[in-house]
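Heads up, the thing below is written out as structure tokens.
Only one protein chain is missing; all other protein chains are in place.
Think of it as A, B and C in the order they're written, each chain with its own count starting at 1.
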Amino acid sequence: MMKKILQIKNAPILFHRKVSSCARHISLSLPAIAGTAEPGQFLHLRISSGSPSPLLRRPFSINDVQGDRVSILYEVKGAGTKLLSKMLPGETLDVIGPLGMGFDIDPQKREHLLVAGGMGLAPMGLLARSLKGMKLKPELLYGCRSSAELVKPGITGCQISSEDGSCGKKGLVTSLLLDRLRICRDPAVYACGPWPMLKAVAGICHKNNIPCQVSLESFMACGVGACQGCVVKNSDGNYVSVCDKGPVFNSRQIDWDQDCVI
Amino acid sequence: MMKKILQIKNAPILFHRKVSSCARHISLSLPAIAGTAEPGQFLHLRISSGSPSPLLRRPFSINDVQGDRVSILYEVKGAGTKLLSKMLPGETLDVIGPLGMGFDIDPQKREHLLVAGGMGLAPMGLLARSLKGMKLKPELLYGCRSSAELVKPGITGCQISSEDGSCGKKGLVTSLLLDRLRICRDPAVYACGPWPMLKAVAGICHKNNIPCQVSLESFMACGVGACQGCVVKNSDGNYVSVCDKGPVFNSRQIDWDQDCVI
Amino acid sequence: MKKVKTIDLRVSIAGLELKNPVIAASGTFGYGAEYSGLAEPGDFGAIITKTVTLEPRPGNRPPRICETSCGMLNSIGLANVGFAVFREDKLPALIKKNTVIIANIAGNTIEEYVELAARLNKISDIPALELNISCPNVKLGGIAFGTDPASAAALTKAVRRAYKKTLIVKLSPNVSDIAGIARAVESSGADALSLINTLYGMAVDIKKQRPVLGNITGGLSGPAIKPVALYNLYKVHHSVKIPLIGLGGIMDHRDALEFMITGAAAVQIGTANFVNPSAVKDILSGLAGYCRENDITRIKNLTGILKC
Partner (left out) sequence: MKKVKTIDLRVSIAGLELKNPVIAASGTFGYGAEYSGLAEPGDFGAIITKTVTLEPRPGNRPPRICETSCGMLNSIGLANVGFAVFREDKLPALIKKNTVIIANIAGNTIEEYVELAARLNKISDIPALELNISCPNVKLGGIAFGTDPASAAALTKAVRRAYKKTLIVKLSPNVSDIAGIARAVESSGADALSLINTLYGMAVDIKKQRPVLGNITGGLSGPAIKPVALYNLYKVHHSVKIPLIGLGGIMDHRDALEFMITGAAAVQIGTANFVNPSAVKDILSGLAGYCRENDITRIKNLTGILKC
């Protein structure tokens, strides 16, 4: 299927709210994108049209799609997300999307484990929705640092862990995963989060011979595979661009020994 | 007297409103500056602290001082003023001021003619206030392009001209001046506006041997006389910095044959 | 209602006829297909393909890009599929698009450049060549061909002999005297010059106390470099007679106009494609609007009208 990528120069912000101490949820009216977006794909946002700074677009996973609305979940990291956090409903954003290759769902699998670390929760909303649409049951394993940083996932069937024990099980999300795998029959794992977490999740899955897909991050310029700026090394030792060959990869395709590129 | 220049990093915006099709009025809480500001002096505003663009400060004449409040009147010209126009009450600006040499008031003069073209109205508010404080009577001659661009001057004793005749007398403000001068006994002229207007006003005053002060514009970096970036040529053929030797000059000090530097 | 005048946007660069003066810069528009849906090769007067080398190159280790104030650094490292794949896999699709294709080439030795030029000379669908001379000359101990007038001249002469169509040389700004290089290249047979390539730059991650880029240093592009690009264009415009293609930080039609007024017969857009894939369309309509307002019927008449 030919991907249909669009630039929408004036996507109106419908709502924008704080959903944890560090995360915000922003919903955009994007009828043309809502129809085709798949879980794991992302939007490339130009945060300050008309100003040369910040210059490049910023990539954000599609968090969810409801009717004509596409939402993202994000954390303020630097200049771009800080500016974004000040935008008000009614203002517009210049959006390119949907971009990248999303998660592949194998309907034959019995358990569908969505493993999210921190802002890695972002793509899980639409993934859960898609699984449910296929009559499959998503199970979210979601790790955060503390209850303050916990974002209400809005997904039924969710286990939580926190590094400081302030909510859910104390520890890392990998320990939730290990617990859960012990009683799984034929699971598939979908993971998103920081590189060290993904590396650990991939390691667990490889050892247990479980199919695992990971959503990676990288600095991006074009977002469409033209500039070769966003590459990571794959297990063959070749560089692959995250924006168009990913951001979701089969975890076996990735060279987990490389330095994290972010 | 030693000028006392301050940097106020967080001057709160008290109100901000549109006062004509192109002009806005913004009022800042600036107790430390309000006390010493003189008519014709200016503020140097950093419009987007934390972002490298726009980089340099932007100079704006002090429009008026009321209690702790200092206001400016401005027009959206480019990136900086566009950003400024989006700022809301409660947000803060990084301000340096009061800067420059303002208008000199000679209390011996009988008539005090304030000649403003377009945004040249800006410094006239405080100048009128100061004149009244000295029991002198300011008379404002104010030219604009059309009634849409007319800013209510809030100064009693005001004559208006417009280029298209949509308000006041049709024509340029210089024709108001010529009319008025015909019946003046011992006038002083204070002018602010675009270079061609100032040049015309200066020409009229020189011919009639009337003391005339003009407030000039120039691109500025430091605003304090350190960089020598804002110079204009004076009548001796030397370069003088507008930010600290001006912005108000005796019109005889200026070489009116140079190209306008803006 | 005022009748909207049509503006003649065509330009000619040393005989190469372009339907409009906005060209996609090498390395920023891939091989033309990547932006499908966002921008089409046919929108541009010409497409300059990513620098191709004889053999495929993996490119530098990541991170390869990083944002700086009003600019970006890249250390892609001429990652490319190599000439064979370029010709077999990439070219056929691009040829079908309604645009002029300019191939950008690089090599480590003069021989490599000449070999590529000779092969391209035979590809009738590619009417022009852009020489990327910012590469280190391995035989000369790694000094870039583009920083030394003699090397630049020798390279241009050798390629000129092998290449009969329009030969464009792309100049690097990282030199003491770009006008000297330009003259050397002109007198060695170049038909036109593109300027500028990226400025050398670097950024440091103060948390990791390491360079941000995997390759330590990279090339700076984007609005930050526009003043430098204009300066170089101005200098070269007064030093050579062959046509100039200006680039470096062009984001909108106002930027494009600065270059054309200063002396560019056409412009390239690079980083702008990443930021706003419809930049090419926006720039073209902005250029036409400016021409209308200024009573200019042919855009080529803008070139070099700067009053000093």
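Just so it is clear, contacts are C-beta pairs under 8 Å (C-beta built on N, C-alpha and C of every residue); 3 or more make two chains touch, one makes a residue touch a chain.
Predicted model, so just to flag it, every value in this text is computed and none were measured.
J.: Which of the visible chains would the unseen chain be in contact with across the whole complex?
T.: It touches the following shown chains in the full complex: A, B, C.
J.: With the full complex in mind, choose from C:Lys96, C:Arg161, C:Arg210 or C:Arg298 the residue touching the hidden chain.
T.: C:Arg210
J.: May I ask which residue of C:Thr147, C:Thr166 or C:Asn197 touches the chain that does not appear here?
T.: C:Thr147
J.: Which of these touches the unseen chain: C:Ile126, C:Ala153, C:Ala182 or C:Leu199?
T.: Touching the chain that is not displayed is residue C:Leu199.
J.: Please identify, in ascending order, the residues of chain A that touch the omitted chain?
T.: Its contact residues with the unshown chain are 52-53.
J.: Which residue numbers on chain B touch the omitted chain?
T.: Looking at chain B, the ones touching the missing chain are residues 2-7, 9, 46, 52-57, 94, 96, 218-233, 238-239, 244, 258, 261-262.
J.: I need the residue numbers on chain C that touch the omitted chain, in ascending order.
T.: Spelled out for chain C, the touching residues are 68-71, 73, 147-148, 174-177, 199-204, 206, 208-211, 216-217, 220, 222-228, 230-231, 234, 249, 254, 257-258, 261-262, 290, 305-308.
Here is the rule we use: only the chains that are shown with their structure count from here on.
J.: Going by CA means, which chain is nearest the middle of everything shown?
T.: Checking distances from each chain centre to the full centroid gives C.
J.: Ranked by contacting C-beta pairs, which pair of chains comes out on top?
T.: Among the chain pairs, A-C has the highest number of C-beta contacts.
J.: Using mean C-alpha positions as chain centres, tell me how far chain B is from chain C in Å, no decimals.
T.: That gives a centre separation of 46 Å.
J.: State, to the nearest whole Å, the distance from the C-alpha centre of chain A to the C-alpha centre of chain B.
T.: 53
J.: Which positions in chain C touch two or more other chains at once?
T.: Only 69-70 qualify.
J.: For chain A, jot down the residues that touch at least 2 other chains.
T.: Within chain A, the residues that touch at least two other chains are 52-53.
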